[in-house]
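Of the protein chains in this complex, all but one are displayed in their positions.
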Amino acid sequence: MSHSDSTPSTDWPEGFADPAGFDAPFTIAQAVAWGEMDSLGHVNNTVYLRWFENVRFAYFERIGLNALHRQAGQGPILARTTCDFRAPVTFPDEVLISTECTRLGTKSFTLYNRVWSTTQKALVAEGEAIIVLMQYGADAEPRSIAIPQLIRTAIESLDAKVLGLAG
Amino acid sequence: MSHSDSTPSTDWPEGFADPAGFDAPFTIAQAVAWGEMDSLGHVNNTVYLRWFENVRFAYFERIGLNALHRQAGQGPILARTTCDFRAPVTFPDEVLISTECTRLGTKSFTLYNRVWSTTQKALVAEGEAIIVLMQYGADAEPRSIAIPQLIRTAIESLDAKVLGLAG
Amino acid sequence: MSHSDSTPSTDWPEGFADPAGFDAPFTIAQAVAWGEMDSLGHVNNTVYLRWFENVRFAYFERIGLNALHRQAGQGPILARTTCDFRAPVTFPDEVLISTECTRLGTKSFTLYNRVWSTTQKALVAEGEAIIVLMQYGADAEPRSIAIPQLIRTAIESLDAKVLGLAG
Partner (left out) sequence: MSHSDSTPSTDWPEGFADPAGFDAPFTIAQAVAWGEMDSLGHVNNTVYLRWFENVRFAYFERIGLNALHRQAGQGPILARTTCDFRAPVTFPDEVLISTECTRLGTKSFTLYNRVWSTTQKALVAEGEAIIVLMQYGADAEPRSIAIPQLIRTAIESLDAKVLGLAG
């Protein structure tokens, strides 16, 4: 598969893209761990939030936010999260986890997350995360800041389509 | 303190009650673990969902739902969860976690959860959980069922006030 | 119970002491969470290591190591951990978790941990942790250091008996 190919692959379910590619929605793949199941024999609800976090920080790597955090102390804080559980997940399985920016505000943005079971071939969960940008520092309380233009441009470029921008 | 006292204690913050008492909202207390903090130095977001789960299963013990699950295979499944993060939490601290039933439907009900930091003397998170009742069994797919009257009565008794019932 | 009483209480199992008291071995109490059970219906093995960590950091609070870490960047790193699982643990239960310093070296020390189920009235796990003291800093790689005298004295005072010192 060519990354420069402008036609999205049809091999991936709606709301997901090739984890090894550059198409949106930004997607990662991850094996389900046996120990993530609770005594009902299903993956525990807190693990879905960890999956959302995993794709979120991979997305942050991609848009340069983790680098900005390390270099300038400007980083994310989670303000709100929701999760709708569509179907139980069990070991062994591999899940696709995708995220896309559906709202890009001045000081905060919203990521929409989806989880796909490759065993069930079904959407098993979805939900949103609201992220606020913060200036962290050793000498002062963290305070919210405007999203830096660098980050804004990276998000707009990656998720142009869902944000309604000219892609 | 008398458990039969109909006047709620004024020693507990609004939305919480004595963890050792019988007043609503149903409340538990729990120490924050050092290892629950992530590399931002705050308790990780997934831990809040574990806190919600902890108070939920303590509530299920109280209303008899865990016993029903063990005896008749009728148990809960989580359909949706939300969490609004109001303030970061750090170790060492002790949190109060409360829950109350704010909606009691035919096949599902909604629990509203709050987390209070005793160090910060502040509400640090709140959110809801929607629970569906399921019939589990070895030989068939789980299916949703009506909330048994025994459970319904226990919830109505415990959370009469917030449900708008004659308390 | 008087904390100045030199006679240890006989109300606590061997290897544990009153979590609210000042006798050694240093002990904390903690409720088992439903979500800590895995699909075998037992508390997952990683949770035992979290329990060891919980008592370890409570012990660090007591001997002043967490304060030293915050003030001077001198803190602990875990070099080795072992755990022998004696019996499965299930929800609901409350566990006692104790730790005591059984070896106090120049740059490292060994803590011995025990877990007691109050429901089973039995020792359910035990194991050791080897901790090395490190100088952390923004500008250099962490390096191991000699245990500061302040910390050494606190450990010797708390665990005089097991260390074979005049108590």
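Order of writing sets the chain letters: A, B and C. Residues in each chain are counted from 1.
Following the convention adopted for this analysis, a residue touches a chain if its C-beta (ideal position, glycine included) is under 8 Å from a C-beta of that chain, and two chains touch if they have at least 3 such contacts.
None of the values given here were measured: they were computed from a predicted structure.
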Considering the complete assembly, the absent chain touches shown chains A, B, C
In the whole complex, of A:Gly35, A:Gly64 or A:Pro88, the residue touching the missing chain would be A:Gly35
Full-complex touch with the removed chain, picking from A:Asp23, A:Asp38, A:Glu53 or A:Glu128, is A:Glu53
Residue positions on subunit B contacting the omitted chain are 34-35, 37-41, 44, 46, 91
Residues on subunit C facing the left-out chain by the touch rule are 40, 44-47, 49-50, 53, 75, 77-85, 88, 136
It is residues of subunit A that touch the chain not shown, namely 28, 30-31, 33-35, 50, 53-54, 57, 61, 91-92
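As a working rule, only the chains that are shown with their structure count from here on.
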Across the interface between the identical copies subunit B and subunit C, with over half of residue numbers shared counting as same and under half as different, the residues used are same
Fit subunit A to subunit C (C-alpha, same chain sequence): the rotation, rounded to steps of 5 degrees, is 180
Distance in whole angstrom between the CA centres of subunit B and subunit C is 30
So subunit A residues touching two or more other chains come to 40, 44, 46
